[in-house]
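For this view, one protein chain was removed and the others were kept in their places.
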Amino acid sequence: MKVIKYLEKPKLKSPILVEGLPGIGNVGRISASYLVEKLKAKKFAEFYSSDFFPSVIVNKDGIARLMKIEFYYYKGKNDIIIVVGDSQAMTPEGYYNISEGILEVAEKFDVKMIITLGGLGKEEVAKSPRIVGAVNDEKLIKKFKKYDIIFEGDILNTIVGVSGLLVGMAKIKNIDAICLLAETSGFPIVVADPIGAEALLRTLSKILEIEIDLSELTRDAKELEKKLIKTEEMQRKMLEKILGPEEEKKDLEYIG
Amino acid sequence: MKVIKYLEKPKLKSPILVEGLPGIGNVGRISASYLVEKLKAKKFAEFYSSDFFPSVIVNKDGIARLMKIEFYYYKGKNDIIIVVGDSQAMTPEGYYNISEGILEVAEKFDVKMIITLGGLGKEEVAKSPRIVGAVNDEKLIKKFKKYDIIFEGDILNTIVGVSGLLVGMAKIKNIDAICLLAETSGFPIVVADPIGAEALLRTLSKILEIEIDLSELTRDAKELEKKLIKTEEMQRKMLEKILGPEEEKKDLEYIG
Amino acid sequence: MKVIKYLEKPKLKSPILVEGLPGIGNVGRISASYLVEKLKAKKFAEFYSSDFFPSVIVNKDGIARLMKIEFYYYKGKNDIIIVVGDSQAMTPEGYYNISEGILEVAEKFDVKMIITLGGLGKEEVAKSPRIVGAVNDEKLIKKFKKYDIIFEGDILNTIVGVSGLLVGMAKIKNIDAICLLAETSGFPIVVADPIGAEALLRTLSKILEIEIDLSELTRDAKELEKKLIKTEEMQRKMLEKILGPEEEKKDLEYIG
Partner (left out) sequence: MKVIKYLEKPKLKSPILVEGLPGIGNVGRISASYLVEKLKAKKFAEFYSSDFFPSVIVNKDGIARLMKIEFYYYKGKNDIIIVVGDSQAMTPEGYYNISEGILEVAEKFDVKMIITLGGLGKEEVAKSPRIVGAVNDEKLIKKFKKYDIIFEGDILNTIVGVSGLLVGMAKIKNIDAICLLAETSGFPIVVADPIGAEALLRTLSKILEIEIDLSELTRDAKELEKKLIKTEEMQRKMLEKILGPEEEKKDLEYIG
């Protein structure tokens, strides 16, 4: 099953697509969700896939829904599409399929730039985490260096999961893309990291030329944390299935 | 391989589809099978899939048959389609595929409501098990609360497997759906739980506006139990493959 | 990849298809290979599939070839198609795919009956092994009982793998089918069992109304054994991947 359901077809001017799915420290997902909330972005599409975990999520009222990825839009100085979701994939091939689904929407709306968000796992907790990046075209390095993004293969040499694949696959479609990772302890993986998310959003607000009120992030992050604990546990099991136990993940440096 | 073989094409008036596949305590399967027997429902379709366990089941006379899901119908005040089967899926994607196959039949017969049945694993045996539910649309909560069904995200926050996916996927097709789970010890998984099944059928008979003689359930359940032991052992192994060992399943709360 | 390569398109009169792939004690494969040799059956097709183990087999001269299933024919009182092969499948779905490929050839040549061969694992070595069977239609029981085949669900209640699936899937195509299993110690799985194969061929020769000189079977079986050791080791690993470690296989009674 692969279903992309459009609730609305907004008119957007060469929007920037920002993606944040669950991953280490949930930094990407928290950042993207916070952005949706603060920008009052509007949902326009849902993406369902048999590459997600085979379950439904039941809310506090007893309403069940499929695992999904959601697309929101915001119209401003730069039009923005924000992609948030419940789940990465259950199989290696599934990661590619989900990235393809997201790119399908990106192409439909003539996206000019893709920014993927995530955490870069470090053994020690970073008090003021740095933002590490990877782009899909050399010309982007200069463009993004002014935002104090670190580009260095020694720090980041592999990006596993949708945030990495989107950047790589966008190249084939001639779409510029950058992956932004905030340093995070990411351990244990079930803990949401609002500090990393805050650092990521500071950088993101400059790139997107928007102001984001970050004061609620810590409070919201803690609330989110409660809601996400169960889902994250599931994500963790999925990741373990694909990448092996906790130790191995460290070698891979980044999941997301 | 995906084959839906129609033995008959009955004329049904916006039927209600009731599904019960193997799962924790086999509550869903026992309930649905009992319903077929008591309503003398008639088989009209069989669904074969390469997502099932790759084996045949041999009966006492030496007749072998593929793993399958069967569709029965009953014409009454409410027309009913009952779905029973041998097996859940072998892979995460398989769960989605099997749910899609069932929905294909549901759409063909213009099903107005889907009710999926299962057990909700509890560590302690429930003497008089409660019925916990999850729906795919808010309006259904009010409709079903009168049947003493509990809707509460704290008790049920994830439903893994076909019973959950059917509810979530029905939403995309605009079909109302509810998942009804009877509390059950569900441990060990090979034991059929007639107590949970009885509780489920009491609620179901009210919803379907039919009378079901439950007196034989205990006796039948025990007979069923014998027949199912071998098959269940196989299911258990399949579930373990997908969801990991016994402990992990508890975290997921519900399999079915 | 799925390739069925025809070397010749023989004209056959409603042939009987006999299948023997690797499995417990290799009884099925040895029997079918011996039949090919003794009947001087002629190869007419090869079936390659990405469901097999991803390797080539190199012969003593350094010639490499893909894993494959081969189809031979024999014209006589009853025309016969014999199916032998290197490998079962790597995934549960793969078992179904391979069975479908064999059925595709069966239908092309208007096969009237399918006989699948295998071993039924027993803890103790059977000195004079019994032949246990399962059919896909009740009417076949009477037909085959005269050959001293035992039909009894208590002895055989599940058949895992191609030999079982072929019987079950043939039913959908309205082709009569029987699975014949010789009792075999089948432990360790790498040992070829010429005793079981001999018992199987005695029964088979009656059904097919042909005479088969069995004197060389013991000698040939031992030679085969040497050749097959490496391949069998690979099969064992494949089966373990799908069905779990050695102990579990016993519960499943039969692999093949």
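Order as written gives the chain letters A, B and C; numbering starts at 1 within each chain.
Convention: a contact is a pair of C-beta atoms (placed from the backbone, for glycine too) under 8 Å apart; a residue touches a chain by one contact, two chains touch by 3 or more.
Bear in mind the structure is a predicted one, so any value in this text is a computation, not a measurement.
The absent chain, not drawn in this view, touches the displayed chains A, C throughout the complex.
Interface note: of A:D61, A:E93, A:D110 or A:D148, the residue touching the hidden chain in the full complex is A:E93.
By the touch criterion stated above, the residues of subunit C touching the omitted chain are 1, 3, 5, 48, 50-66, 90-91, 94, 230, 233-234, 237. By the touch definition given at the top, subunit A reaches the unshown chain through residues 89, 92-93, 95-97, 100, 133-138, 141, 150-154, 156-161, 164-165, 167-169, 171-172, 179, 242, 244, 248, 251-252.
The rule is short, and it goes like this: only the chains that are shown with their structure count from here on.
The most distant chain from subunit C is A, comparing centres defined as mean Cα coordinates.
In terms of their C-alpha centroids, the spacing between subunit A and subunit C amounts to 51 Å.
Counting partner chains per residue, subunit B has no residue touching two or more of them.
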